[in-house]
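The complex appears here without one of its protein chains, the remainder shown in place.
Take a look at subunit A:
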Amino acid sequence: MLGIPTKLKRTKGNNMNEKTLDLIEPELSVKVLKVTGQKSSRKRILDMGLTPGTRVDVIRRAPLGDPVEFKLKGYNLSLRKREAETVLVEVVE
């Protein structure tokens, strides 16, 4: 349902650094490019502050590998990989 369009976008990106948020290793930082996915989850993700241009630090994965914890706008947020997959980002230094 959500998976196909996102995966297409992942390979279509012409920028080499363009990835979906679920693929970013902990301790890296990224900048949000776009939020895709279904309307209801997309809206919530935007409301929580993952708007284009926002810097997000990947903090850690949960002990069992999923969900993942992020830090943005001074607070900590966790998303399942399924939701993180809908956030297109680019790695920043």
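Things to note:
The definition used in the following text is that contacts are C-beta pairs under 8 Å (C-beta built on N, C-alpha and C of every residue); 3 or more make two chains touch, one makes a residue touch a chain; residues count from 1.
We take it that contacts and distances are computed from a predicted model.
For the omitted chain of this complex, the UniProt record lists the protein as "Ferrous iron transport protein B", which is one of "tRNA-splicing ligase RtcB", "Succinate dehydrogenase", "Ferrous iron transport protein B" or "Carbohydrate ABC transporter membrane protein 2, cut1 family". Within the whole complex, the absent chain has one touching residue among A:E18, A:D66 or A:E90, and that is A:D66. Across the interface with the omitted chain, subunit A contributes residues 1, 34-35, 38-49, 51-54, 59-67, 69, 73-80, 82-83.
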